[in-house]
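All protein chains of the complex are present and in place, except for one that has been dropped.
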Amino acid sequence: MDRDNEAASRFVCSVRERCIFETGIKLATIYHQYVGTPFNGESIESLEKAMERSIMVQPYVSDVRISIDRSVLPPKEDHYSYVSLGGNMIDAIVEVTIDGITVRSEMRFDEELGYPLMYVSDIRE
Amino acid sequence: MDRDNEAASRFVCSVRERCIFETGIKLATIYHQYVGTPFNGESIESLEKAMERSIMVQPYVSDVRISIDRSVLPPKEDHYSYVSLGGNMIDAIVEVTIDGITVRSEMRFDEELGYPLMYVSDIRE
Amino acid sequence: MDRDNEAASRFVCSVRERCIFETGIKLATIYHQYVGTPFNGESIESLEKAMERSIMVQPYVSDVRISIDRSVLPPKEDHYSYVSLGGNMIDAIVEVTIDGITVRSEMRFDEELGYPLMYVSDIRE
Partner (left out) sequence: MDRDNEAASRFVCSVRERCIFETGIKLATIYHQYVGTPFNGESIESLEKAMERSIMVQPYVSDVRISIDRSVLPPKEDHYSYVSLGGNMIDAIVEVTIDGITVRSEMRFDEELGYPLMYVSDIRE
């Protein structure tokens, strides 16, 4: 048995449910790995790309788009003109595909909740 | 509408599926927040407890148990006799309960896979 | 040669300067390891203690005191009533001692700078 099947055999749920589980893992990875990272207007794009690529290497990710809120960028004035990445600044969309089933989950600051909500937004079978 | 219902309304899946999603979030939080933390034999228990308590504050967590592999602890010899937490050293069990449905997911180094697998291990409705 | 002397031999600076260097390492460890950690009023003390103990295991630390700003704690209302640790919420004092020289450095949000400054606050020889 190869590793993909071996791993699948550990789960007590359906493939659809596993896709949902995997998207939760990916969104929390984005949040807890990168919150605290320093950035400014010159490095923000490089950071977004590296975040996306690091998530793409995780198992079963078929798409990921991350953008960081540019409205938090301060004018470049001195050595302290930069920002530490906060969870509320991240907008992320992740898709996981296993055996033809694709689940999309998203994370962004939800104005009504006042909270950076992670939620399942689309399931395609 | 209160925040719990508001948040629930963002999801396009069942409560059972949302429980599964939330356990994925929690396991990846454990991994990506704490990997890299320094510890030794004197601090390991304090670290495990703090990890557990930080996960307990996340939404809908009903139980969490974390233990760190003690076999990696070096003898106390000099200032460098400590360990940086690696993903392979963590054994975690997380339960999420929403509306009477409980999902348990686990993470530990899987010897056969050679990988710290996160998987859904039990669903109780 | 033991490891402590071996490590010392890598440095091109004085013991006093090395103490200063080591305090910089410790403050950035506090910031970048723990920013993003979820906490609430029930877990905040456990988090502070675990942070302190994880820093105490690093080389040459002789004292560390960490307190997290309690004014950010929300009233306990629903599953979203918790906080993600931000750099601006941390007040940390770290002391490193090597060969009888002690350097104290501190980190906290500096109101005048609008920045969580890390700085060397005391040197005792």
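Chains here go by letter, A, B and C, matching the order in which they are written, and residues are numbered from 1 within each.
Please note the rule applied: contacts are C-beta pairs under 8 Å (C-beta built on N, C-alpha and C of every residue); 3 or more make two chains touch, one makes a residue touch a chain.
Bear in mind that the values here come from a model prediction, so they are computed numbers and not experimental data.
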Consider the whole complex, including the chain that is not shown, and state which of B:V35, B:M51 or B:I66 touches that chain.
-> B:V35
Since one chain isn't shown, list which residues of chain B touch it in the complete complex.
-> 31-32, 35-36, 80, 84, 86-87, 113-115
Chain C, residues in touch with the chain not shown (by the definition above) | 3, 6-7, 10-13, 16-18, 20-29, 31-33, 105, 110, 112-113, 115, 117-123
Taking the full complex into account, what residues of chain A touch the chain not shown?
-> 2-4, 7, 29, 33-34, 36-40, 42-43, 46-47, 49-51, 53-60, 77-80, 82
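We take it that only the chains that are shown with their structure count from here on.
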So what's the Cα centroid distance for chain A and chain B, whole Å?
-> 18
Taking each chain's centre as the mean position of its Cα atoms, how many Å separate chain A from chain C?
-> 28
Quick one: report the Å distance separating chain B from chain C, using the average Cα coordinate of each chain.
-> 24
Shared-contact residues (touching 2 or more other chains) in chain C | 36, 80
